[in-house]
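A single structure is presented below for examination.
For this view, one protein chain was removed and the others were kept in their places.
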Amino acid sequence: MTTSGYTEPVLSVRDLAISFNTGQGERVLLRDASFEVKRGEVLGIVGESGSGKSITALSLMGLLPAGGRVSHGEAWFEGQDLFTLSPRQLDRIRGKRIAMIFQDALTSLNPVFTIGNQIVEGIRAHQDISKAQAAQQAAGLLGRVGMADPDNVLNQYAHMLSGGMRQRAMIAMALASEPALIIADEATSSLDVTIQAQIMHLLRELSLEREMSVLLITHDIGLIAQMADKVIVMYAGEIVENTDVFTLFEAPGHPYTRALLETVPSIEDDKDRELQAIPGVVPEDYDAISGCRFAGRCAYVEPKCRETRQIMLPLDECRQVRCMRAQNNELEFVHSTQCEASKIALARRRQEDKAELEERLRA
Amino acid sequence: MNRGGLLRYILKRLLIAVPVLIGITLIDYLLMNLAGNPIDMLIGPRVTEAAKAAKMAELGLDQPFLVRYWLWLTELMRGNMGYSLMTYQPVAKMIAQNLSPTLLLMGTSMLLSFLISIPLGIYSALKQYTLRDYAIVGTAFLFISIPGFFLALVLVYLFSTKLGWLPSSGMKTLGGAGGMLDTLRHMIMPVLVLAASVTGSNIRYIRSSMLEILQQPYLRTAESKGIGRFKVIGKHAFRNAMIPIVTLIGLQLPMLLGGAVVVEQIFSWPGLGLMTMSAILNRDFPVIMGVSLLAAIAVLMANIITDILYAVVDPTIRYD
Partner (left out) sequence: MTLLRAENLYRTFPAAGGFAGRRRVRAVTDISLTMYENETLGLVGESGSGKSTLGRMLVGLDKPDSGAVYYRGQDLSQLKGQDKKRVRTEMQIVFQDPWASLNPRKRIYDILSAPLLYHNYATKADVGAKVTALLEKVGLSRESGERYPHEFSGGQRQRIGIARALSLNPALIVCDEPVSALDVSIQAQILNLLHELQDEYNLTLLFISHGLASIKYLSDRIAVMYLGRIVEIAGAEKLFSSTYHPYTRALIMSSPVPDPYRRQEPAALLSGEIPSNIDPPSGCHFHPRCPLAEDSCRQEIPQLMPVPGDHTHLVACPIALAGGGL
């Protein structure tokens, strides 16, 4: 599914399943997840709370909380299956080849160490250089992420910085060893809108500049539209749609995606647009549901949906969905020829971005 | 800058301490007045009524309260804390004599308790829900539950009466040459008793603080940088654990002076506790007031030290 001229996948996840040991026994909170991230690509993972998007990311970094484990699947990254590595072996990859940015920078940064201390630590974990040299690198990184007065910031503590500055510091920390992949888990959700826009554009710029792949995890489909090239939509522990960003918005293949698009307001709406609320709530014990997990809220549900386990299948060249009715051609809204247009749009977007970057660098 | 912030914080703290200190002396003097005629406290024995009256006039003790307070304060600053009604000794001298044995005892037991509770508390938190965790917590609970005097009596029975290994009272062997080793032998049991209960509660407190720290998101960030599990716990978690440890130190510092009363009784350890007990039993007001004043000042100083230590280990406090 190469829609934009990217080459080999940097990350290839196959049949991932994650289970948690809770008080009531073992629960499979994520199942049957497969996706790819190509070099320099931004893959958006969109889903609500409890959809499994966060634990997917954490599992790749070996950071699942106590009680969680990868019960099935492979994650191929630079020739290795991440899930077969010991913590020591993983340490050689995380912070170096894959880095992660978290949601709340205030609690994700250690309050008793300076920013400089924490960035330098990350640098020296993977490079054999002196503290002074690492500090210089750190200052350079802070400058690159748009921090005014980097030398001063090195000596500050997390609580002295504003939310936006803290998040920039986290990005600087993540960039330290020029990773091939950055995972941003709701990295801007707690920031103000104008700051969020700055940070997101910084990320996209860095991705272009360094041919760095980004796994962008968010609940905000507006962000997805602006930032992502490819998108996977998650619901109740499953991936329900896998497509590119243009197709997602113009011709969604899964009823949940469609419902999501109808339920989210946009500043471009007319005043008489009506938001279509999705009835019901995400089922609590969704791991016990064998049929379609969205059935309880789906406008197109039929009895067979609840009885049959749904699997991911391609609808066409650029869409994969987990919905038997869509796969059997039973849903009107699914018919589309968007794929071609999307390929063109993606290519054009990439060109525009590159041109803008070159202009920025020349200036 | 940060150094400046710390210094400014310390100065502010010391400045605030001055009015508190004055307040302490004021209250102490007030209480003394309620207890009796201050002249009786300041003068020695065997003085006639006439001489007393003359002295009162001379010292201006018929003066208003604040003047008398001021006079008393100046005397205090010269080191005159009055005379004991019982021993006729200057109170200041008595306190000085009895201070060092108490400090020795309490200091050693505090040190011992921290040396044991910090590693055990942290280890217990790291191994939560394992057998070792339960064992440590259980033992801690046991030691909290055993009353100090009971433990003391058991130890005395075991090691002095039955086994004859350790002396059961005093600070040095009667008629002996004394010396460090001798004092050490005398110290073992009282220190153990003092340390036992405190260690128990320290372990539990450090353990629960550590458990909270282990939940913090910044540990996950540290791990995501690939610095290794050892550094995540040993550097990032541990450094944050210093904050609750400082809390504990702060709470227990004042005990350096007064925490040993019962134990000193049982082991006849010649410290402040013993002295204060007999003063109380004998209504020896000057001694009691002197010790109270000292205790109050000790608490004040402990608070200041603790606050400063906090600012050193926790940067979020110095920030203005």
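Things worth noting here:
For clarity, chains are labelled A and B in written order, and residue numbers in each chain start from 1.
By definition in this document, a contact is a pair of C-beta atoms (placed from the backbone, for glycine too) under 8 Å apart; a residue touches a chain by one contact, two chains touch by 3 or more.
Every value quoted in this text rests on a predicted model; they were computed, and no experiment measured them.
Contact with the omitted chain, checked across A:Gln89, A:Gln127 or A:Ser162, is made by A:Ser162. Of the listed positions A:Ser34, A:Gln133, A:Gln276 or A:Ser336, the one in contact with the omitted chain in the full complex is A:Gln276.
From the options A:Ala17, A:Ile195 or A:Ile289, the residue with contact to the chain not on display is A:Ile195.
Within the entire complex, the positions of subunit A that touch the omitted partner chain are 48-49, 162-165, 192-198, 200-201, 205, 219-227, 245-246, 248-249, 259-261, 263-269, 271, 273-279, 281-282, 297, 345, 349, 356.
Simple rule for what comes next: only the chains that are shown with their structure count from here on.
Inter-chain spacing, taken between the CA centroids of subunit A and subunit B, is 55 Å. Those residues of subunit B whose C-beta lies close enough to touch subunit A in the complex are 1-2, 216-218, 220-229, 231, 236, 239-240, 243, 313-316, 319. Considering their complex, residues 61-63, 87-88, 90-96, 99-100, 102, 104, 107-114, 118, 121-122, 125-126, 155, 157, 159-160, 170, 173 of subunit A touch subunit B.
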